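Here the complex is missing a single protein chain, while all its other protein chains stay put.
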Amino acid sequence: MSLAVTDLRVYYRTLAGDVQALDGVTFGVADGEIMGLAGESGCGKSTLGKSLIRFDTRMRFVGGHVELDGAELPVGDSEAMNPFRFKHVSIIPQYAMSAMNPTRKIGKMTKELLRSRGMGSNGAMSELSRRLELVGLSDDVLDMYPIELSGGMKQRVVMVISTLLDPSLLIADEITSALDVSTQKAVAETLVGFRDRGFVKSMIVITHDLSILCQIADTILVMYAGQLAEKAPAETIVDAPRHPYTKLLISSLPEVGVRYAEKRLAGIAGRPPALLHPPAGCRFAARCPLATKKCGEEPPFVGVAPGHSVACWEVGTC
Amino acid sequence: MSTGHAARPLEPIAAEPAAAAPAPAAAPARMSGFREMLHFALRNRKLVFGLSVTLAMLVFAVVGPFLAHHPPLEYGGKLSWAPTTRDGYWFGTTLLGQDVYAQFTNGLRLAFIVGALGGGIAAAVGMLVGFTAGYRSGIVDEILNMLTNVVLVIPTFAVLLVIAAYLKVRGIMTESLFIGLTSWPWAARALRAQTFSLVSRDFVAMARLSGRNSWKIIFKEIAPNMSSYLFMMFILLFGGAILIAATLDFIGLGPSNTISLGMMMQLSVQNAALQLHLWWWFLPPGLAIMAIVGSLYVMNVGLDEVFNPALREL
Partner (left out) sequence: MLKLEHVSKTYRVGAFGGSELQAVRDVSFDVEPGEVISLIGESGSGKTTIGRMILRLSPITTGRITFDGVDVSTLRRGALKEYYRHVQGVFQDPFSSCNPIFKADRIFALIKDEFFPGVGGSEWRQRLDSSLEAVSLNPTDVLGKFPHQLSGGQLQRLLVARALLLEIKVLVADEIISMLDASTRIDVLNLLGDLKKRGLGIVFITHDLSLGNYISDTTVILRHGSIVEMGPTEQVFGHPQHEYTQMLLASVPQLHTKWADFEQAHDATAV
């Protein structure tokens, strides 16, 4: 499968005006690729993930074009998106653990879900049992209420249900944030397992935790204030980032082995701009050590090396 | 779930305006909290309507009695006159020759007094019990809960009948006190639940770490956070007290030394006013009670919309 997103713009309606949460992003995801979508809060990564499958009530589709496997994905039209959801594009939402109806047994909930998609449940249910086993959960889970399961178990159940119909594209929105370190590892590895077994063709993994992405993602796309900053293979982002924001971000992350006494890390001064009336040009300019006059004009997201694109005047044209 | 993890996403700023998330931190694009509320308050039709009717009745209750030509209980005039301008019997007379207008305005005034006193007492006791139970929890909470439940199931009419048998004269104060002491439980319960949810917030822990004692924390940190809730609760207690008083009066358990709206209705039914077509006797008090209590409840619904941003239309 392949995903091609061109100049996608999605704004949020508020009393005070439109918040330009996603302002013209263009990128692609190849067949079998696990792309990590990283950035801090307010950068637009969750908005991007949501806009590819289902718009929030406050989100407004402003412009752009999305293509999935060569056919258009009508993201702006909720009705037209219906046949695509769950079958071609699926999502593991943020707070997936609370995404299950607490008054329904899991098996019943899944059957209702399948029926709402117009599918008979029998074949799918046996496949469901098989997959639950693969992720280390027994069949009994189907007979339980969500409250009887632990956080990690619920997460895995939701993951299996979301991928039941073998979607081409899976969006995983902050699925490891609320988990313990050991469960995080299990869940992340399960995710990769889905791709390896062919349950899912490609994935977009959204998280603020770059270190998890380094473990499981093939490429990483870094966003800042509603725009793309850099996209590169995972190792490149970590070892040789080119965009100033990415560089500063990576260098502010303490790793096991780095100690304050030996090497004092530095953060990035300032805060991301308010997206209600965003500044013209590069949005990172106010905090960027390399900023020049040229940054008043928005830098294009261009390739600097095979598979590596950056949106920065200082770097892009080198 | 875990206590040690960020179960919420990182600090929400501009791009994620979920339910009550504020405007971007750099430039607050909305008005200050109070002004914003006032802005919505004045636009809310329910609130404006309810408030106007209530205030109109209040003015009438304060000013009305002064305009009466005869004392409410005086058997002065002709019997069963329809409303007329003669002798100032604007609302007519009762079967026994009393001035309906005087009785009506007197009753209206009493209604507001009962509402304020009865509602006030219920609110005070409810707050005391509710705050303490919610803040303390543990054994204190269990005991107060039991107390609340017991008072809730006391058959109020039976108790009032017993009290009525012992007291020679019952005044409006006694009635208010009784209403206040029997209608606090549901307020206590609601406040306890609200207090529970606020006590676990970190700012209460911070207040404790600043050396504040419990009562100061309750009244200076927790109660202000619930101010809209407390306000609305008082309005409901006020309206409820008026309704209960009217009911008690109607079955004859009202104050024995004056006349109230409920008593007017009781007397009119006893004296077959409906059959005798003496509509001016029972219609005004009935409509008045309906108007006051109804407008209070409508006002409350409007207030809820004003205080709770999620209910407003954009």
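A and B label the chains in the order they appear, each numbered from 1.
Everything that follows uses one rule, which is that a residue touches a chain if its C-beta (ideal position, glycine included) is under 8 Å from a C-beta of that chain, and two chains touch if they have at least 3 such contacts.
As the structure is a prediction and not an experimental result, all values here were calculated from the model.
Trainee: Indicate each shown chain that the hidden chain touches within the full complex.
Mentor: By the stated touch criterion, the chain not on view contacts A, B.
Trainee: State which residues belonging to chain B touch the missing partner chain.
Mentor: Where chain B meets the chain not shown: residues 1-6, 8, 10-11, 13, 22, 25, 28, 33, 142, 201-203, 205-213, 221, 224-225, 227.
Trainee: What residues on chain A make contact with the chain left out of this view?
Mentor: These residues touch the chain not displayed: 40-41, 180-182, 184-185, 188-189, 208-212, 214-215, 238-239, 248-250, 252-260, 264-269, 271.
The rule is short, and it goes like this: only the chains that are shown with their structure count from here on.
Trainee: Could you please state the distance in Å, as a whole number, between where the Cα atoms of chain A are centred and where those of chain B are centred?
Mentor: 51
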